[in-house]
Structure formats: C-alpha cells, structure tokens
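What you see is the complex with one protein chain gone and the rest in place.
For subunit A:
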Amino acid sequence: MTIAPDVPDQARPTSDALFRAGPSRRPRNMGQIIRWMLLFAGGILMVMPIAYMISTSLKWPFEVYNVNLIPEEPTLDNYAYVLEDGRFYLWFWNSLLIAAITTVSNLFFDSLIGYTLCKFRFPGRQLVFIAILSTLMIPTEMLVIPWYLMSQSFGWLDSYWGIMFPGLMTAFGTFLMKQFFESVPDDFIEAARIDGLNEFQIWWTVAMPLVKPALAALAIFVFLGNWTAFLWPLIVTNSTDMYTLPVGLSSFGDEADVAWELIMTGAAISTIPTLVVFLIFQRFIIRGVVMAGLKG
C-alpha cells in the first residue's frame, strides 16, 4: 500500500481547487478537513466486513460473539483445524489451476481474434465480428442447461475441462484487445512483413508486446472472474475433490453451520490471496480495471 499521491492526480487540479486556494495536497480549510474525515470514515466502514472476517478467523470460539474487532487472545487454531483434512488445499489448487489456464487461454485467443479482426481484410470479417459481438447479449445462465447436457453426453461432468471449457474465450476480451490493436500502427506490421516474418510471428513478436497493458488488464479481469466464479462450477462438479474454492466454501459453510469462526476462516482463506495481490499491484490493477471497464 502506498501513500504517495498519483503523479497524474497531482498534475491535474481538481474542479474544487480552481474555486479555492490553489491545488494543494494537505487540506487547508475546514470544509476540506470535514470532507476528508467523512471519506476516511466511509472507507473504514467499507473494509469493516473484511476486517471482521479476518478478526473472527483469529478468535477462539468463546470470543466469536464479542463485537471487539481485535481478538483478545489471537489464535491460528481455526486455520489449523480448517486446513487439517486438506480439502481447502485441494479447492485452492483447483481454483488456481482453472483460473490460470483460463487466463492464458483468453490472453492467447482473445488477442488473436481481436488482432485478426483488426488488422486483416478478408471475406467474412464483418460476419465473424457481428457474430462474436452478438454473444455478448446471451447470458451465461441461458447456456448452463445446454452446457450441462453437453458435458453429460461427452463425459465432461466433474472434470477440470468441464469447469473451464465455457470460459476459454470471451467476447468481452476479444473486443478489448481489438480496441487496443487499433493503436498499433500498420507501418510496424508492414515493416515486419518486409523483413520476412510470417503473420503469426508478426502478431506474436511485433503486435503483442505493444499491447502489454491491455493484456495485463484482461488477465486481471479473467483471473478474478474465474477465481470467484460460482454458478457453473456448482452445476458441473459433483465430487468434493473437484470443487473450486467458492463451491467448496459454500458446502463447507453449510456443514459447519453454526461454527462461524470456522466459516470466517474458510472465507478468509479464499479472500486473502486476492487481497494481497491487490495490495501489491494496487495502482496497476485499478488502472487495468478502468481500462477494461471503459474500453470493453
């Protein structure tokens, strides 16, 4: 976590700064101080559910009902208990593997399709473009029944492939990448062609490195989306061993019913990794989310 202000933030005076004494970092007047304190209080309120989740995961069962945020005698006992039978390791691994493979697949295929639609002129281009665009209108929920039937007849139920096949390419990613390839100058591609590179090499070695920020933004979105995905993994998995973290946590919560400190521990195990990654790459991730959100 960093406290230093964004350079671009500072370079641009706020609408308010123009109306008051020049742009300054420290709050000068009463209004600014009250605004800052209200925003800070709101921010603390926003992270309270996460703070309580972590705090309760560190409490002994007798202390769970105490509203104190700081545990009196912090313990890692709950973690030891929850991790003991190894289920959470397995679910964690399943989620990680599925999210990672899906992310790589999306980075490869979405950008390949986006690049082809952007830089090639060929009969059928418009048709492919509109066809992929139209799938954005079809909600996943409409496809889960046919996907389930398909998985059943091909024997994909309860397998890694079954969990990940629907998400290997996304129309959202394709359009995001297509938008970014627009900014790659055609001259670069032409020059590479003259140098004797084939089209695949041009895409991979010339165009791809130029859209790295977009690839990173897409990777964040796809990974987070698959890490937290619930409906389809819930439908396609049957055995405890194949559960992803959200599906496993859901079944664990049901079975642990009233042992809230254990449920909070399970929730913390599935949340903390993404939070840590976020805190490390905070600015980068926020920029990526804005980029993907606005361009996609």
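The definition used in the following text is that contacts are C-beta pairs under 8 Å (C-beta built on N, C-alpha and C of every residue); 3 or more make two chains touch, one makes a residue touch a chain; residues count from 1.
Throughout what follows, contacts and distances are computed from a predicted model.
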Missing chain's UniProt protein name, "2-amino-4-ketopentanoate thiolase alpha subunit", "PadR family transcriptional regulator", "Spermidine/putrescine import ATP-binding protein PotA" or "Carbohydrate ABC transporter membrane protein 1, CUT1 family"?
-> "Carbohydrate ABC transporter membrane protein 1, CUT1 family"
If the hidden chain were put back, which of A:74, A:155, A:213 or A:293 would touch it?
-> A:293
From A:98, A:163 or A:264, the answer for touching the chain not displayed is A:264
Interface residues of subunit A (partner: the chain not displayed) = 1-6, 9-10, 12-19, 23-27, 32, 35-36, 38-40, 42-44, 46-47, 49-50, 52-53, 56, 64-65, 67, 109, 112-113, 115-116, 120-125, 128, 131-132, 135, 137-139, 141-150, 165-166, 168-169, 198-200, 203, 224, 227-228, 230-231, 234-235, 245-247, 249-250, 253-254, 258, 260, 263-264, 266-268, 270-271, 274-275, 278-279, 282-283, 285-286, 289-290, 293-294
